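Heads up, one of the protein chains got dropped from this complex, but the rest are sitting where they should.
So, subunit A:
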Amino acid sequence: MADIAVTSIATPPSRLLAGLKRGGPRLWLGAALVALLVLAAIFAPLLAPHDPLEQDLMSAQLPPAWMTGGEPAYLLGTDSLGRCVLSRLIYSARTAVMVALIAATLAAAIGVALGLLAGSFGGWVDQFISRLIDVWMAFPPVLLSIVLAAVIGAGLTSVIAAIVVVDWTRFARVIRAETMVQLTRDYAAAARVIGLSRVKLLRLEILPNLVPLLVTLLAVEMGIAILVEVILSFVGISVAGDTPTWGSMIAEGRQIVYQAPWIMALPIVCIITSVIGLNLFGDGLRHALDPVQRS
């Protein structure tokens, strides 16, 4: 049929570049902060100027190098036992990143699975999972981790377990709602009409559409996981012994906050920067990935 016009398509601009552009400064700043955090955690032994556990009581409570009385060897000063604050901050990032990654991933895995189930089956399955979420959400994570610490002992495992047990609900609830929305879309109906089973429909069609949302949730969850770990190590039921953590540094600095305020202030700055970095990164990624934003 000659009169069917043969359409040609303009070459679209690079998708990667377009995505980066949509992400904007949020994406850049967030990525830089997250990269800083992750690199510090990975290369802690190389970056830290001192052993974080090495005590030097002769040079205790030294102020940062640029203040009067500071020493160039201890860039950010020392704590009450003469340990290098900079090295301890860098090593603390390891604990924070580990908790954030493991806890957020596990919480996401459980939450997404149950959210998809609830959102796609509806009926009593949905009722059951939704009520479970309600009950679970009413339980404060810090309280739960204290209970867990009492039962299975303090340590990273109980911190991670506590975060996962409580925070899967955050994923489950949002994924459930979004699954329901996606299932009403025409493309989902079209996919059912080509004979896909429910499992295939969810895996091949729905799940890829949830990725932008999931990325944001993951980033936010990692920030929350870092905060929970800080709280728990502040009260002393996170990692055992003298492994440095931001929370324990704050706890130690609190006692001498009038003599050496930087010991408490510096870990707080690290925490705030990490959480803001993660949130910005998640937000930027969502904008970069979101199909709705695509023209």
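Things worth noting here:
Everything that follows uses one rule, which is that a residue touches a chain if its C-beta (ideal position, glycine included) is under 8 Å from a C-beta of that chain, and two chains touch if they have at least 3 such contacts; residues count from 1.
Quick note on the criterion: contacts and distances are computed from a predicted model.
Missing chain, UniProt name from the options "Acetolactate synthase small subunit", "ABC transporter ATP-binding protein", "Glutamyl-tRNA(Gln) amidotransferase subunit A" or "Transcriptional regulator, XRE family": "ABC transporter ATP-binding protein".
Considering the full assembly, A:190 is the residue among A:32, A:67, A:109 or A:190 that touches the omitted chain.
One of A:178, A:205 or A:229 touches the chain omitted from the figure, and that residue is A:205. Looking at subunit A, the residues touching the absent chain are 1, 3-9, 12, 122, 185-187, 189-197, 200, 204-205, 208-209, 211, 291, 294-295.
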